[in-house]
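A short worksheet on the structure shown next.
Missing here: one protein chain of the complex. Every other protein chain is in place.
Chain nomenclature is as follows: A, B, C, D, E, F, G, H, I, J, K, L and M, assigned in order of appearance, with residue numbering initiated at 1 for each chain independently.
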Amino acid sequence: MTSSAIIALAAALAVALSTIGPAIGQGITASKAMESIARQPEAAGNIRSSMIIAMALMEALTIYGLLIAFMLVAKV
Amino acid sequence: MTSSAIIALAAALAVALSTIGPAIGQGITASKAMESIARQPEAAGNIRSSMIIAMALMEALTIYGLLIAFMLVAKV
Amino acid sequence: MTSSAIIALAAALAVALSTIGPAIGQGITASKAMESIARQPEAAGNIRSSMIIAMALMEALTIYGLLIAFMLVAKV
Amino acid sequence: MTSSAIIALAAALAVALSTIGPAIGQGITASKAMESIARQPEAAGNIRSSMIIAMALMEALTIYGLLIAFMLVAKV
Amino acid sequence: MTSSAIIALAAALAVALSTIGPAIGQGITASKAMESIARQPEAAGNIRSSMIIAMALMEALTIYGLLIAFMLVAKV
Amino acid sequence: MTSSAIIALAAALAVALSTIGPAIGQGITASKAMESIARQPEAAGNIRSSMIIAMALMEALTIYGLLIAFMLVAKV
Amino acid sequence: MTSSAIIALAAALAVALSTIGPAIGQGITASKAMESIARQPEAAGNIRSSMIIAMALMEALTIYGLLIAFMLVAKV
Amino acid sequence: MTSSAIIALAAALAVALSTIGPAIGQGITASKAMESIARQPEAAGNIRSSMIIAMALMEALTIYGLLIAFMLVAKV
Amino acid sequence: MTSSAIIALAAALAVALSTIGPAIGQGITASKAMESIARQPEAAGNIRSSMIIAMALMEALTIYGLLIAFMLVAKV
Amino acid sequence: MTSSAIIALAAALAVALSTIGPAIGQGITASKAMESIARQPEAAGNIRSSMIIAMALMEALTIYGLLIAFMLVAKV
Amino acid sequence: MTSSAIIALAAALAVALSTIGPAIGQGITASKAMESIARQPEAAGNIRSSMIIAMALMEALTIYGLLIAFMLVAKV
Amino acid sequence: MTSSAIIALAAALAVALSTIGPAIGQGITASKAMESIARQPEAAGNIRSSMIIAMALMEALTIYGLLIAFMLVAKV
Amino acid sequence: MTSSAIIALAAALAVALSTIGPAIGQGITASKAMESIARQPEAAGNIRSSMIIAMALMEALTIYGLLIAFMLVAKV
Partner (left out) sequence: MTSSAIIALAAALAVALSTIGPAIGQGITASKAMESIARQPEAAGNIRSSMIIAMALMEALTIYGLLIAFMLVAKV
């Protein structure tokens, strides 16, 4: 039964480590977006749509990790 | 019984490591949002709604980890 | 009995690691909030309410870890 | 008897790791609070009350860790 | 059965570690892109197309890791 | 007898790791307090009382760790 | 069968660790490129071609890691 | 006899890790104190007394660690 | 067969760790090169040729690691 | 005989880890002291005496570690 | 056969760890060289020859590691 | 004979880890000393004597580690 | 034969870890030297000779590590 325990650990690491990078990346992006809106309020539309594209791309990275995690949890 | 102990450890790591990145990301985002409101009070509505979108996206990352953790706790 | 020891370790890590990120995030947020109040005292209401929203979201991240910790302690 | 030793280790880690984040967060908060009071002495009341709210929220994070530690020490 | 557990761990690490670098890189890129749009709104088209090229190149790096992860999951 | 050795290790870690965060936090706080007194000598009373409140809150964090350490040393 | 598990782990590490450096390098490069385009829009052609050369050289580094990973996966 | 060796290791770690944080904290405090005296020589009395209070509080943190170390050395 | 697994791990580490340093170095170099071109467009030829020399020297470092990796893969 | 080897290791770590923090702290202190003397040569007496007090307090931290190390070496 | 596997690991680490430092050092050097050429184009000859001397000295450091790696690979 | 090998390792760590902190501390001190001499050449005597006092205090920290190392080497 | 494998690992670490510090140190030195030549071209002779002295001293540190590595390789 040790094998399924290690697979559980793998699933946990897959999702947990996958959140660290994207979260920090999104934080940097979002913070700069807000700073830019404050500095140039008339470019807000342009900036916010860029922010959503960028954050979606980063959210996808975590989804990849979650995908592997689900595949592994199914094998525990 | 060792197997369920390792699964418990996996659940703990899944939720604990998932909070580090998003929390730091949210901290960066929120701090910049407040700085921006102070600098440009008339853009506060625009900034705060952006902040809530961004923080919700990051909160979601931790929820993914919590989800895996619940699934693993159910197997301890 | 080794199994319950590892579960105890898991509970400890779940709550302990969950405090690191949110605490740092809250620290960054709160420090910027105070700096912003000092720079723009008339926007204090707006800033403080944003600060409370942001810190509550981050406090929630630790609560998720505490939740898993309680569930695990119950199994020691 | 090895099991109770590991539980003791868990209790120690629960409280020790729980102090690192909040302490740094409180340090950042308190240092900015003092800087802000020096820059804007007339906003001192506003700033100090914000500082106490923020530090209490962070103190709570360590208390969560202490709580788990007490529960584990009772099982050593 | 230990062998398939280690392969699962490998798959998890392949995708999880592959997200850290690209996510941070994308975060840096996107944050600068938004800052640049705010500073030079008339160069927004030029900047955004550069941002998409750069982020696609970095997204590809994670896809490489995901590819290896899928190949490994198939062997668990 | 190995069990009491591990408990001793736990006590040592409980107090040692508990000093790192608060000490750094207190250092940041105290350094800013002195800088603020130098910049605004007439607000010294206000700043020093804030500094003592903040440092006491952080000193408490280490005391929590020391408390657990004493409880564990009693079991060695 | 343990041997092929370790080889799988090696393949995973080969590709995963190979993405960290290049991704961060590309992020730094791309962010500066966009900043430079915003500051000197008339040099955009010169800058973008330099950016593509530089990013291609860094993408190559990850490809080396992927190459070794494929060679190892073939042996699992 | 292994047990007393581990207790010796615990004593060593208790005092050694307890010096890292306070020393860095004291260094930050003392360096700022000297900078402040140079900038505002007439506030030197006020600053130096604050510095001594702060450094004493941090010295105490190491003393806590030393205390545990002595209690453990007595058991080797 | 364990021996060939460790050799595979060695090959993976040889190429993976060899990419981290050069990639970061190349990133720093390329980012500064683009910044310099933007600041001094008439020195672009001089700068770009320097950049290619420098990046080639760093690319060589990874090639050394790849070389050892190939030699080791041949022995798996 | 293994026991005395571990005690030797403990003594080595006690003194070695105890030098890291104080040395860095003293370096920060001394560097600021010299910068302050250069900026305000007439306050040199005041600054140098503060520097000696501060460095003595930090030197004491290493002496605590050395003390434990001597006590442990006597038991090898 | 385990022995030759460890030697292979040693060879891999010898070359891989030897690239990290020099690559970062070369990156810092090259980036500053390009910045300096952009600021003082008439000193370009002097700067570039210095850059080549410095980078050659750092390239040599990696060659030392490669040398040991070749000597070890010959023994696998 | 394993025991004397561990003692040798302890001696090596005692001296090696003891050089890291003081060397960095001395580097910071010496660099600031030279900067200060360049800024205030007439205070050079005052600064250099302070630098020698400070560096001697830090050199002493490594000597403590060397002392323990010699005592341990004598027991190998 | 395990013994000679560990000695090979020791030789690899001796040379590899010895390159990290000096390479970074040389990088910092060389980058500042080039910046200084660009700022003060008439002091180039003075600066470059200082740079060569300093880099030779640092190159020597790696040579010490290489020396030990050769002595150890001879014993594999």
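Everything below uses one rule, namely that a residue touches a chain if its C-beta (ideal position, glycine included) is under 8 Å from a C-beta of that chain, and two chains touch if they have at least 3 such contacts.
Here the structure is a predicted model, which is why all the values come from computation and not from measurement.
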(Q) Under the stated touch rule, tell me which residues of subunit L contact the chain that is not displayed. (A) 1-2, 4-6, 8-9, 11-13, 15-17, 19-28, 30-35, 37-39, 41, 44, 48, 51-52, 55, 59, 62, 66, 69, 73, 76
Q. In the complete complex, which positions of subunit M touch the hidden chain?
A. 2-7, 9-11, 13-18, 20-22, 24-29, 31-33, 35-37, 39-40, 42-43, 46-47, 50-51, 53-55, 57-58, 60-62, 64-65, 68-69, 71-72, 75
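The working rule: only the chains that are shown with their structure count from here on.
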Q | Centroid distance [mean C-alpha coordinates] between subunit M and subunit C, Å | A | 44
(Q) Residues touching two or more other chains, restricted to subunit H: which are they? (A) 2, 4-6, 9, 11, 13, 15-17, 20-22, 24-28, 31-33, 35, 37, 39, 51, 55, 62, 69
